[in-house]
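Below is one structure, written out as structure tokens; the observations come after it.
Coming up: subunit A.
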Amino acid sequence: MRNVVSGFLDMVDEGRRVTADPKGVLTGAHFIDGDHACCEGALAAGCRFIAGYPITPSTEIVERFAWRIPTVGGVFIQMEDEIASSIAIYGAAWAGLKAMTVTSGPGFSLMMEHIGYGVMTETPSVFVNVQRGGPSTGLPTLPGQADIMQARWGSHGDYAIIALSPNSPQECFDMTIDAFNLAELYRVPVMFMMDECVGHMVEKVVIPSADKISVVPRRFTDARPGTYQPYEANGTLVPPMARVGDGHRFHITGLTHDERGYPSPNPKTQDKLIRRLMEKISKNASKIYSFEEKETDGADVVVLSYGITSRVAAMAIRNAKKRGVKVGSLRLKVIWPFPQERIRELAGCAKAFVVPELNMGQISLEVERCAAGKARTISVPHAGGTVHEPEAIEQAILEAAR
Partner candidate 1 sequence: MNELHPSVSHLREDRLPHIWCPGCGIGTTVNTFSRALEDAGYNEKNICIVSGIGCTGRTAGYVNFDSFHTTHGRPIPFATGLKLANPDMKVVVYSGDGDLFAIGGNHFIHAARRNMDMTVICINNFIYAMTSGQAGPTTPLTATATTAPYGCYEPSFNLPYLADSCGAVYVARWTAYHVSQLVKSMGEALKKKGFSFIEILSPCPTYYERRNKLGEALDRMSFYRKNSVIRNGADTRETDIEYQKPIVLGKFVDREKPSYIEMMHQQMQATLKDRYVAWKGPNG
Partner candidate 2 sequence: MSNEISSPPKARKKPRGKVHVRETWCKGCGFCVEFCPTKVLAMSSGFNAKGYHIPSVRDPEKCNGCNLCGMLCPDFSIWSTKEEE
């Protein structure tokens, strides 16, 4: 296994990685659920501030953080609602801390304005959504994956975002660290899209020693006080950060702004700013993509899945292979940006994609878009509340192979 917890970090800026602060690393083998593992991942990544609000099935993440952080050093505050939580983390981020908030569907909806604010102000942060059945109050204690499009498009306006999807408690640990690293690399809020199953299932989680965990520290400006421009990227697309109290006298606003951070309400500034915010992700997409491909070479059918559904799909794939179908799998770990180039390539070789999701068809729309008719896209929808029957996915694979 590579000597980094998050594999795709190999692709990014080597110079900026350091090892984790041991104070936050609970090295050892643990038998914990995904929620608890996510909390440990945050601590290992260097998260020292969480503001959250209780909501099933995410609450255990903040409960564990409230229990752990006073002996690690940092702050937890249960705010009065999700709206407050989702902006309190930005206050902490601008004070220099890695910060995270945690919620489920209804809270995620409340946080949408602030997700947009984080994108616009380019504030590194992590938003965990332990998805449950929706819409509205839905199924508080049961799984869903129906917030995937919302993670991409939920806030108003044009923007690009990064979203991850773990499929085990181990990945809840590993990939929370990835989420923080991506947030620092791209100065953007990162959506960590768990689901109730993965959040509440208890499995072995191995936490390595701190020196084996790579974290990306915040890149602070080295500008002289008075010269720092919070949104001057100097061609790199990602400007360096600052924090309060260092004498930079910066101004941050959600209004369309220029490099100085001053409001600049005109179409020219808007075009420049929006394009950079989107290119920040799209031009770096190949470094951000992360998916696990198995036996897609020569496959007739490719099963594309993510989160808990990928584990059910694995069984369906095994059974279909026993029936002689040439089937491969592509499991998304980073959902947004969506790996469109790879899907386009595969669409040229495979007959069909089978896309099981715990929703009525969301990522299947992306697959269909990218396949552009070169391969069929067969969605295997599910309204949520439990996982698919493997047979349903298997049937779809057999149908796809015809």
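Note that in this section contacts are C-beta pairs under 8 Å (C-beta built on N, C-alpha and C of every residue); 3 or more make two chains touch, one makes a residue touch a chain; residues count from 1.
On the choice of candidates, all candidates are chains of the complex that A comes from, given by their letters.
Treat the numbers as computed from the prediction; the structure is a model and nothing was measured.
Screening 1 or 2 for touch with subunit A: in this complex the touching candidate is 1.
By the touch criterion given at the top, residues 23, 48-49, 51, 70-75, 77, 79-81, 83-85, 87-97, 99, 113-114, 117, 225, 243-255, 262-263 of subunit A touch candidate 1 in their complex.
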